[in-house]
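Each chain you see keeps its place in the complex, though not every chain is here.
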């Protein structure tokens, strides 16, 4: 398809039909993609990493958001810092590797040297008039929400992060992610638009037909269902389990009730603690814990899964024994990185307390299944024959909310 | 080169110089390529498959025309059906594989289920107000001409297909392609524009210098020659063989005379039954039949080769023992799929009646030689130094007619 003009994007946004999937251009157009990078990924808080990736001063990681490489590090005062990974001399990338440890940040080209707070502390040959203080690294906003690292590339980030943090801290704190270590991290590149990846995450209508491993521990009624005489008994039973589980967990000091503000605020999110099937402990092949060292102040392995979904680009499942986090980062209109990180207690010993293959099996399989679904969707919407179709009012409400949030934010930031 | 505006395409079409190859932009420009997909491949009958690929109800194939995936199947009433291979829910591709057999067409994403006539017969969770009858698959026009399957993506296809069918049926019917089976199918991707692939097919000026295998059975005088004292005797001898062969074949009930309407109608085509050299039976390395079971009602192996060329994208050679068909499908301005299919009698037994390597040797070699020629042409015309050069009035008349047809159709569909 030929590409869009900005005015056409405004038209597309205006004529979006509620309850229906988006127009093809939202998944295919390079102009929309550039606008997504600028307005969605450039103006909102995006989830990029977990603190256990950089536990010590000098530890760093780099994260690519579109063409922008961001360097995230922990300084000597134990504070998180984020910078554009670009030398202020002639623009060389500073750190080419995805993770490492440094004393200072030294550009490989001409050895311009910055400290971990981004100040330029050493250069040669630049003459007497050169002012080091004018050539520090460009900073990026960075915040940790109980160990989940969010960055914002905008000059002035959305102010409602603080409120999300206040609401979410009681849910997340008991799992104490900051006291975890990374047990595994996997990156996959899906040949589909980032919004198809997110939409896929926001419904489980596709789970029964596609995710045999995941549905071992997930209750099928937990993600929406059209009521019918045939399923009335099953749904009632699930509602009962949910109510009893929530009562039990709340009594342990584990907040469990749903908060759902996905499309009603700038920093949209949703959370809920959901019971798990079978052993009821963890998203594994037998639903038992994958790591014997329970997290934080949790002592009962059967506390279900606390899920946390954020707009525009993440979801997380906090269980008694491990946390699994997903960060979605756009690469091209039809290419998206999904980075999955599994964390266990920092004192858990591999081979003794946990086995990486067992820990990662469900989500590695599920990610691969979702990758295929996303890729088939990308191929299909690229056909001239695609037209937006209706969402299920029972099972695709959160997809609709993702699209509402996206369209609403784009309209707000793209005045016609 | 920078890309074209639509107005520039109209200019290019207007100033095309008859008798000369096309301007470089026709082979390079993405705007022209999109226009080719829309106007040439989107508005004409295009050859995509043979019936022996889907002999039984439930058999299906998928064919990509540009970004559009088309699903072609045989329904339970033995009728051919063609659909856009796109679910009416959220647009997932329905069938990812190129061929297979199904009872119904089930979308892998959320199991929306369509029957073989394209009706949506089963969905879950869509609520009471949802109307299945509004969400059937989008149909594509499909026609078989004696086993050759053509589709048309336009809402209203060119009406003159019927007339072509009436003229061609007497030529094709004796070979009874519908009673054949596919012995081999090969896809190659040529790094050249689809029009260079077609132009290459429309002349044999290049055959002597490039196709040692093909010219074992082809008479060099059969495809145009500048008369000269040196070749007067050879040409006279060929005319004599041609006249005698035609008389003999017509007496057998095999129409052989040329029909040539390549640039004088919307559904342009050409046919002619031409004698073969040496054993005179088939396009093989020794010009003898490759399959012992002769086709249809043919009993004499030496009936030459009935060639059938269609605009915009196919050619076929029907011989006594096998049919070889070529479908040309554009992928990108500089990338084209050529799918070659060899069919033999459905009762012929591999290893007994025919050997696949022997059957396919001439055209596999020839295709590869043509691929190289097309690719060198693509590289050459991409040079700023290329300018359209003159066609031979003796050996490149059919190339000229291909270009005439193409330019004429584009002018007709692209009013300035």
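Should a chain be cited, it is by its letter among A and B, assigned in written order, with residues numbered from 1 in that chain.
One rule holds for everything that comes next: a contact is a pair of C-beta atoms (placed from the backbone, for glycine too) under 8 Å apart; a residue touches a chain by one contact, two chains touch by 3 or more.
Quick caveat, the model's predicted, so the values are computed rather than measured.
Asks: Whole complex: how many copies, 2 being shown?
Replies: The entire assembly in this structure file is built from 3 identical chains.
FYI, only the chains that are shown with their structure count from here on.
Asks: Nearest whole angstrom, what separates the Cα centre of subunit A from the Cα centre of subunit B?
Replies: That gives a centre separation of 48 Å.
Asks: Touching subunit B in the complex: which residues of subunit A?
Replies: 1-2, 21, 24, 199, 205-206, 209-210, 224-226, 372-373, 376-377, 379-395
Asks: Write out the stretch or stretches of subunit B touching subunit A in their complex.
Replies: It is residues 31, 34, 67-69, 84-94, 96, 108-111, 124-127, 130, 135, 138 of subunit B that touch subunit A.
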